[in-house]
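Only a single protein chain was left out; the remaining protein chains are all shown in position.
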Amino acid sequence: MILYLTKNITPAQIAELQLHLNQIGCDATMLAMHNALLSPNLKDTKIKEKYPFIKEVKSIDSPFQLPSLSFKKETLFEVNGIAIGTHFNNIIAGPCSIENEEQIFETATFLQKQQIKFLRGGAYKPRTSPYTFRGLGKDGLKLMKQAADANGMAVVTELIDLSLLEEVLQYTDIIQIGSRNMANFYMLAELGKVNKPILLKRGMQAKVNEWLLAADYIMSGGNEKIILCERGIRSFDPMSRNVMDIGVIPLIQSLSHLPIIADPSHGTGASQFVTAMSKAAMVAGANGLMVEVHPDPKKALSDSKQALSFLQFEKLMQEIELLKPTIKNPIDASYSIVA
Amino acid sequence: MILYLTKNITPAQIAELQLHLNQIGCDATMLAMHNALLSPNLKDTKIKEKYPFIKEVKSIDSPFQLPSLSFKKETLFEVNGIAIGTHFNNIIAGPCSIENEEQIFETATFLQKQQIKFLRGGAYKPRTSPYTFRGLGKDGLKLMKQAADANGMAVVTELIDLSLLEEVLQYTDIIQIGSRNMANFYMLAELGKVNKPILLKRGMQAKVNEWLLAADYIMSGGNEKIILCERGIRSFDPMSRNVMDIGVIPLIQSLSHLPIIADPSHGTGASQFVTAMSKAAMVAGANGLMVEVHPDPKKALSDSKQALSFLQFEKLMQEIELLKPTIKNPIDASYSIVA
Amino acid sequence: MILYLTKNITPAQIAELQLHLNQIGCDATMLAMHNALLSPNLKDTKIKEKYPFIKEVKSIDSPFQLPSLSFKKETLFEVNGIAIGTHFNNIIAGPCSIENEEQIFETATFLQKQQIKFLRGGAYKPRTSPYTFRGLGKDGLKLMKQAADANGMAVVTELIDLSLLEEVLQYTDIIQIGSRNMANFYMLAELGKVNKPILLKRGMQAKVNEWLLAADYIMSGGNEKIILCERGIRSFDPMSRNVMDIGVIPLIQSLSHLPIIADPSHGTGASQFVTAMSKAAMVAGANGLMVEVHPDPKKALSDSKQALSFLQFEKLMQEIELLKPTIKNPIDASYSIVA
Partner (left out) sequence: MILYLTKNITPAQIAELQLHLNQIGCDATMLAMHNALLSPNLKDTKIKEKYPFIKEVKSIDSPFQLPSLSFKKETLFEVNGIAIGTHFNNIIAGPCSIENEEQIFETATFLQKQQIKFLRGGAYKPRTSPYTFRGLGKDGLKLMKQAADANGMAVVTELIDLSLLEEVLQYTDIIQIGSRNMANFYMLAELGKVNKPILLKRGMQAKVNEWLLAADYIMSGGNEKIILCERGIRSFDPMSRNVMDIGVIPLIQSLSHLPIIADPSHGTGASQFVTAMSKAAMVAGANGLMVEVHPDPKKALSDSKQALSFLQFEKLMQEIELLKPTIKNPIDASYSIVA
C-alpha cells in the first residue's frame, strides 16, 4: 500500500507514522520524490482515517510495488534528445566488445549515418571462461566515449561490479546491468542512488516477478529511470543459444509502466535470425532494440556469431522502416522506432 | 545418404542393393515417390561407382533426413483451394472444443465472412484432468463437418489415438497431431500411410531435432504433406501458460522445407496477447496461424482464457491486413497471409 | 468430494443423486469398487443431510482425486509373489530391447540367480529416429515370456499404442506406460478397464500434479493398481541425458498412496552413475528400482551407454544389500528391497 502524504506534513509526523507501521510489523520506505510512504505488507485500508496527514492510499496487488501499473501509468524520460519510455524510439547498437580505436570509431561513424543515437560496447566483459578476452577496461571506456562524442551519440555500457561504478559513471549515459547481475541485489540497491538511467537485462532464467522485483530494488532506492531488456531465456534445446521470449513484451506491458526493449543478438545468438526477431519484437510492442554490430563480425573477439555486419544492419534498418507505419503506440499514435 | 535410382531399375536390382546395404550394417528405406533408397547411416560416397543403376547420391548431414533442406527445397500442396507450403496463406480458426450445433455453425459462418478457409475444433479433447469436458466425440466431428461444408471451409481436427483414425479421416481434411502425441512414434509411422496432410504440433519440450525426426517418421512412411506448428514450450515461469518460441520459425526455415505455422492461443494461453503474438509470428516468417475463436469465450467449455471473441478476431484480421504489405516470402514475393 | 453410499442403495437412488449433481454443474463418477460417487467439483458439504443414503463424505483438496492420500492411505497388491505397494521390494531388470533368444534367456537366467523377480524388455521401442532399431514386435514378446517363465519371473513391458493392447496383455504381467505416453489420456482411460498393474513413468516434462492426474485417469476408470516411476526430467544442461529428480520421491509420498519406483538407467543415461543413483533413490524412499542390464552393453541395439553389465549389476546388488538395514519403510519396519 502506498500512503500519499499531505504537502505540509512534518518530519515528526512521518516518523510517527513509520513507527506505527513498524510496530504493527509493516515495512515503511519513504519515497521522497512522491511524498509518500510505501508499505507493501500493510493491509489496513482504514489507516487514512486515523492519520489526517495521509492524503490518499493506493493498494498494489503484486509482489513488485513501484514497477506496477497500479503505481503509475507511464515512465518517460529523455536521453540524448530521445524520449525514452512510451516514446522510446531508437536502437542501441555497437560491438559486443570495444576492441580498438579503429573498430569503435568506424562503428560509431557508420551508426551515426543510420540515425542511431546510442552506442553500446563492452569494456569489462563477463565471459564464461577465464581464458577468453575480458575487455580493454578503462581504456575501452575512454575510446567509446570519444567515438560517441565525435558522432553525437550517447554511451551504453555494462557495469559488472560495483567497485567499477565511479569509473563507468564517468563515461556512460545509460548503465547496463547484464543478465548475470540481474539478481545482484546489493548492486541494484546502490543503483537506486545513481542519477543515470539503468538498462536492466532479464536474468537467463528470471521469472517476470523476479525481474520486476529487481527493478523495484532500484526504484525503491530512488532511481525510477529503468529500461527493461529481454535477451532470451535458457531452454532445453542446445540448438539455439537462447529462446527469445517475445511474449514477455506484451506481458510486461500489461503489468508495468517501465519501457521494455529487446536484444535479438543475445536472444538468438545467430546473426542470420536477428532481423526476423527484431521485427517480431517490434510488432509485439517493444519500445526499442539493442543490436550487436561489428565492422567485420568474423574477426570479433567475442560473440562473433551474433554480430551484424554493416550491410546486414542497413538491411535491418530498411525492414524496420517498412514496419514503422504499422506500429501504433498504445498511448501515442505518433510513436515510431526511428525518429 | 539418398541413392537416386535410374528409371529402368528392376525390383531385383533394388533388392540386391538393399541386401548389400543391410550387410554393411546400413538401413535402406525405399522412397517410392522419389525412386530412391534412403540410407541415413551410409557413408560410402563411392557406392555410385559400384552400382550403375544408382543415378545420383545426395548426402544429408543432420539426424533428420527427409525434412531437411538437403532433401528438397520446398514443400507445396493444396487444400481447399489454398496453396500450402511456401504459399500457405490463411488462418486455421475455430473453437477449442466443438460444444454444440449452434456454437460451431455460428463460428463457421462468422469465419467464412472473414475469408477463413479452415475450421478447427476438437471432438476428442486431451485434458489434463479426467474430471473435465472431454469432447463430443463422433457427434462433434459430424457437426463440424456440416458447419464447414455449409461455409465452404476445410476441417482441421486432432487425432488423439490411432484407434480413432478411420473415424477422423471420414470427417477431416487435415489431421492435427497435438503436442502430447508428437513423440507417439507408432502413430506417426501409421500416418505415413495416410493420404491427408498432417499438422504436427511441437511437443511441449521438444528439441528442434526431435520435432523434425517426428516429421521424418511420417515422411519416411510415404506422406510428405506436413505442416509444422509452434505452440509454445514449457518454461520455468508459472506467470504464462507457455513461452512461444518465435525464434524457432526462422530456425526451422533454415533447416527444413516444411511449412511452419504458429498457434498464439496455446502459445500465450491468454487472449489479450494473441494479436501481438500473431503479428510477431507473421513477421518472423510463419506460413500461417492457428487461432482459437469462440462466440462467447467466457462460456467456453475448455481453454476459455485464450479464445478470441468475434470482435477480437476481426481486430486481429485488421492488424494482419496492415502487416501484409510488409511481408515478403523468401521464395515468392506474391505471398500473402489472406489471399 | 467423495460420497460414500449405504450398502442397500438402489440404482434408482444412485441415478437420482447423479442427476442432482449434474444439474448443479458437478461431475459424478461411480466408483463401483468403493460403492461411492466421486464429484471433484462439488462443494456442498451439507449434501449428506439431504440424501440419507449418503453414508459419509470426504473432501479432497487437490486437482488429482483418487491418487490422493485423502482418498486412501496405502496401495497394496501382489505380483509374482512379491507384495507391491508399501512393501514393494524387488528390482525390475532386463535389457532395453529384446534382441534375440540368446540375449533375453542369458539375461533372465542371470537375473534369476540374483533373486530378481521381474524381467523387463522392450518389444516395440519408441525411438526418436525412424532410422534406428524399433524392436522385434510380437516375436520379442514371445521370447521374453518364455525366458521369464523358464526362470520364474514376471514380465514388464511397454505398451506404445492402444492397438497393441490385446497382444501385450497376452504376454505381460505389468504394463509399462512410457514417458512419451504419460499424457496420452485416451490410452490411460482405456487402461482403467484392464485388470493388470500399470507402471506409469513420469513424462519428461510432467509436473507432479499432471503425473498424478494421469494416474487418476486410470484409477477413475477402475484400475487402482498403479506403480509410479521417476525416470529423469529434461533440463538445460546437455551434459547429462536427464536430471533424475530424486526429490520427487518423498514429495510424491507426501501427496499420494501410490508406490513409486525409480529408473536410474534413463535417469542418468550413463551406466557409471547407475549405482550411485540407485542408492540415492533407495534411501530417499523409493519402493523399488527399474534397471537396464545387458550381457554385452557395448553391443546393445538401443541405450547401450546406460545398460549395466552383469558384473556391474552384481556390484549394484551388493551395495543395495549393504544399505538394506538402514532403510525403514515409513509404514512397515520389515520393508526390504530384496526379500
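Order of writing sets the labels: A, B and C. Residues in every chain begin at 1.
By definition in this document, a contact is a pair of C-beta atoms (placed from the backbone, for glycine too) under 8 Å apart; a residue touches a chain by one contact, two chains touch by 3 or more.
Quick caveat, the model's predicted, so the values are computed rather than measured.
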Residue among B:81, B:152 or B:238 that touches the chain left out of view: B:238
Touching residue (missing chain; options A:217, A:273 or A:310): A:217
Chain not shown, touching residues in subunit A: 27, 29, 38, 40-41, 63-65, 124, 126-131, 134, 160-164, 180-181, 183-187, 189, 204-205, 209-210, 213, 216-217, 220-221, 234
Subunit B residues that touch the omitted chain in the full complex: 205, 234-236, 238
Subunit C, residues in touch with the chain not shown (by the definition above): 205, 207-209, 233, 235-240, 243-251, 254, 267-268, 272-273, 276-277, 279-285, 319, 322-323, 326
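Everything below uses one rule, namely that only the chains that are shown with their structure count from here on.
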Turn needed to bring subunit A onto subunit B - CA fit, degrees, nearest 5: 180
Inter-centroid spacing, subunit C versus subunit B (mean Cα positions, whole Å): 33
Intercentroid distance (Cα basis), subunit C paired with subunit A, Å: 48
Two or more partner chains touched - positions in subunit A: 205, 235-236, 238
